[in-house]
Each structure stands twice: as structure tokens, then as C-alpha cells.
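Excluded from the complex is one protein chain; the other protein chains are retained at their positions.
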Amino acid sequence: MTCYEEILKMTREREPLVQCITNFVTVNDCANIILAAGGTPAMSHVKEEAAEAVQKADALVCNMGAIEDTEAMILAGKEANRLGIPVILDPVAAGGTSLRRTTAKQLLEEVHFAVIRGNASEIRSLAGENVTGRGVDVSALDAVTEEKLPEAVKTVELLARRLKSVIAVSGKTDIVSDGDRTVLIRNGCATMSRITGSGCMVTSLIGVFCGASPKRPFEAAAAGLAVMGIAGETAESLRLSKGTGNATFRNDLIDAVFNFTENQLTEEIKIEVYRE
Amino acid sequence: MTCYEEILKMTREREPLVQCITNFVTVNDCANIILAAGGTPAMSHVKEEAAEAVQKADALVCNMGAIEDTEAMILAGKEANRLGIPVILDPVAAGGTSLRRTTAKQLLEEVHFAVIRGNASEIRSLAGENVTGRGVDVSALDAVTEEKLPEAVKTVELLARRLKSVIAVSGKTDIVSDGDRTVLIRNGCATMSRITGSGCMVTSLIGVFCGASPKRPFEAAAAGLAVMGIAGETAESLRLSKGTGNATFRNDLIDAVFNFTENQLTEEIKIEVYRE
Partner (left out) sequence: MTCYEEILKMTREREPLVQCITNFVTVNDCANIILAAGGTPAMSHVKEEAAEAVQKADALVCNMGAIEDTEAMILAGKEANRLGIPVILDPVAAGGTSLRRTTAKQLLEEVHFAVIRGNASEIRSLAGENVTGRGVDVSALDAVTEEKLPEAVKTVELLARRLKSVIAVSGKTDIVSDGDRTVLIRNGCATMSRITGSGCMVTSLIGVFCGASPKRPFEAAAAGLAVMGIAGETAESLRLSKGTGNATFRNDLIDAVFNFTENQLTEEIKIEVYRE
């Protein structure tokens, strides 16, 4: 059994409680994908109970789409740090506005994140590079092509070392690094960028897997990206055979996570060790 | 025609307007299940118009998942009480944090609820018992087994008498009591706990049925639990035959409410009179 299969198995045994402070656009999808994976979602986002609520959680997800709840993220994040509960950051549209640049900086200063999962524009922005992101999507200029891969990996590895966090970049080629080890994952499909919430959902999955296996954030992040990518491939194949569109694709993707087998992960993961 | 069939028939004739002050996680599902049942949803949650908006409503649903809107619930609830419009409470995660314990207490003091629908942990918390709930789900310790049923019914009946409310506990065996009469309903399926919003949706259904038949909150609560449970059974049978997961299950469940027949309720309800 690979470490990824083990994480899936432990998720189903432990049913980790994942506290999410997340945005109103995709909150329902995030809760349902957590349930699909075998976790238990808790979506309270009010600062008055943030620190108390996180005490029962196995992981905390802070999604910067809920930028109005930054204070709740900091309160819950500090308490989670104190208790050794892994905290996962989704820096939604981090470089998009000055408010988001400031907020991202503040979150990184106040809270230690076990994993940070973003697209290439968001991660480049956290690394202090100039980005060209438009809205919540990666820009064409920032997208990681095969040609730009070595440079992108370098940025990710440096950021991982500086923040002592696992950095996970999702895109056509996903990059996961803790600064020492780096893997690339090449699962997924184009329709994932035609639904809202692909990014938020994969971060939620990483939250579930970190909750199940808190000592292995690197493996949990890789497992999250792989399960999401493979589920996307399953849903894409259904979309093409049924002639459906992005709404049904979203449901099929969550269904694919619900029906995911440990065996399937080992058989379908397209993972490459970049640095051991 | 049974009283439950009558309530369904009246719902479709009257298209009751149900004002919901509810949480952002499941608000879309709640609106769609109200429409599926034949009602009309209104989801405004701002305190500045809460009391005025409820004046046109046939029922008001207060969902404590929207804990930031407690003031709107109280304003709307008091106005609904004044006008004789039934108010339904969903005490989401009532015992989960000190904020929620305080809020639940305040709501019960300020507003009279025709029906309160929660899981066993939430209802036990309202009854002043120590609970072990984790997040929004019932805890294994609080869940109502056949063995614990007499004790659970006693708690429900006492609370119903004390609050002069119909108390509805959903779970594997649902309990509905107004303090004098008590029924048990045994419809439903396991996948209902693998989607977010099962609880919020059944409370919304009870809201629709109370709006259609405001003088019969006991029967409306039982009808809501029965329709939800039977719709869950329909969706579960589709899930098993299609090999789908929890996302499609959610849609099939709402669809099943949309296509519900009065006849189906009488044929498929598994109801037992516990105390007449």
C-alpha cells in the first residue's frame, strides 16, 4: 500500500472534522466534497466562535475568498497552531488587489500553514513576484508550461523553505514541494477550469487528508491534487459520453470522489518525483 | 385522505411564501427544495428589512447556521409571533460552542417557535443536557438507538411541553411530539448524512408545510420528516442503480420532492404512533 492509499484509508476510518472558513461562492461544493471524501465539514466563519470551534477540528482550511473573515481565520489559525492542528491556506486571488496582497501578507505573518494551495499566479504573488492574474484564474503568462517548469519549481521550493510550509500549485502540471522533496502530478482535465470552485474544492480535499494524517502534509497535499485530478478525468469521460456540460461535470466530479477507491489512486495517479 | 396528504394538497394549492433566515452553506438547496415542494422561498437575511419582509410570509424559518443573523431572526420572529405566522427553528450545532448555547437560549426566550427541528445532539442541548456533538452532526453518543428511544422520547416530550412547541428530532428514527402526542417515523437512508444540508432542507420543508397548514404544526412537522425520508429513499435507490455519489444524490432527492405524489406519502410513510 502506497502512502497515498494509506491516507485515503485513514480518511475513511477517522472521518476527520475539517473546519473551513471559506467563501460563499463555493462553500456548498466544499462541504459536499469533504463529505464525499469521507470527512466531516464544519463551515462556521464567524470570528466570535472561530477559536473555540477549531478545538474540535482535525484540520482548518482558510480560504481567502472569504476575505471579510480574515480576522476569524487568524483567530482560528493561531489556536490551531497552538494545538498542533494543521492549517491549510487557499490564497484566492492573492495578487489581485491591494487588499488581497495585504491580507495574504498578514495571514502568513500571523499563522503557520502546513500547506498552501494556489494557482501559479497566486503562489507567485506570495513569493513576491509580479503577477498578471485576472480575477481568480491563473493568467496565461503565469501558467506553468513545460518550458517554464524549472523556474516555477524553483519559486515553489524557495517559498516552501522560507515559509516552512508545503506549497502546492495546481495547474496543467501540479507542483508539490516542502522545500526538500518535490513531486509533479499530471492528472486533471480542461473542464475543471470551466466550473467555479475547482481550486477551493482541491484545497478542501487537502484539508481532509491533512486531518486524517496530520504528520504528513506533503503526502496529503499530493494525494489531494491527485484525487481531484483523477476525479476530474472520470467526470470528463462521463461528460463526453453523455454530452453534458459544466454543471453536471461538477456533480460527477464530486460523485467520483465519493466512489474513489484506494486501488484507483495507485493505478491512475500520474506522479513524477522531481527532487527526492 | 390522511392529514398528511391534505397538507401536501394544500401546499400545492396555496404556494406558501416561506421566509428563511438561513446559512450560506445550504441556502440554495433550501430555496430549491421549497420550490420543489410547491412553496415560494424568500431568503432575505438582513435585519433592516426582516420584520417588514415577514409580513407577507406564510411561515418563517430561522436557521441558526446563520448565527451572524440572530438579530434579524429575533426581529422577524417577534413580528411573525405578533401576526400569528408560524416560526420554525433549526438550532444548528446548538451545543457546539458557547456562542451557540447563548444564541439558542436567547432565541427561545424572545420568540415562540411552532416547530423546532434538530438532530439528537441539538435537541438534547436545548433541553439542557450535556451533549457530545462534534460540528453540525449528531454524535455517536447522542444518536437515538432503539435502546435509548424511551429516554429520548421523554426528553422530547418534556421539552415540547416546556416550550409549547412541536419538537422534531431527525435521525435514523425521527421523533415528533407536541408534548401530548408523539409519533416515530422510520423513513430515510444513510446517504442523507453524506450531503450537506439534509437537516436544513427538512426544516425548510416543515416551513412550507406549516405555511400551508399553520394550525397543524404537529402534522406539518411529521409530513416534512416523512417526505424528506421518502425522497431520500427514492434518491438512494437511484444512486445504487446508477452508481452515482452524494452530489447526484442531492439533486435526485430534491427532484423526488418535486415529483412527490400525495398517494406516495400514504403508501411509503413508516409512521408509528408512540403516544396518542
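For clarity, chains are labelled A and B in written order, and residue numbers in each chain start from 1.
What we mean here is this: a contact is a pair of C-beta atoms (placed from the backbone, for glycine too) under 8 Å apart; a residue touches a chain by one contact, two chains touch by 3 or more.
Just so you know, these numbers come straight off a predicted model, no measurement behind them.
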* **Full-complex contact with the absent chain, from A:Glu52, A:Glu110, A:Asp137 or A:Glu268** => A:Asp137
* Asked: Among A:Arg117, A:Arg216 or A:Arg250, which residue is in touch with the absent chain?
  -> A:Arg250
* In the whole complex, what residues of subunit B lie against the chain that is missing from view? -> 17, 19, 24, 27-28, 31-32, 35-36, 40-44, 46, 48-49, 52-53, 56-57, 250-259
* To do: For the chain that got dropped from the picture, name the residues of subunit A it touches.
  => 23-26, 28-29, 67-68, 93, 96-100, 134-137, 194-197, 243-248, 250-251
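As a convention for this text, only the chains that are shown with their structure count from here on.
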* To do: Could you please state the distance in Å, as a whole number, between where the Cα atoms of subunit A are centred and where those of subunit B are centred?
  => 33
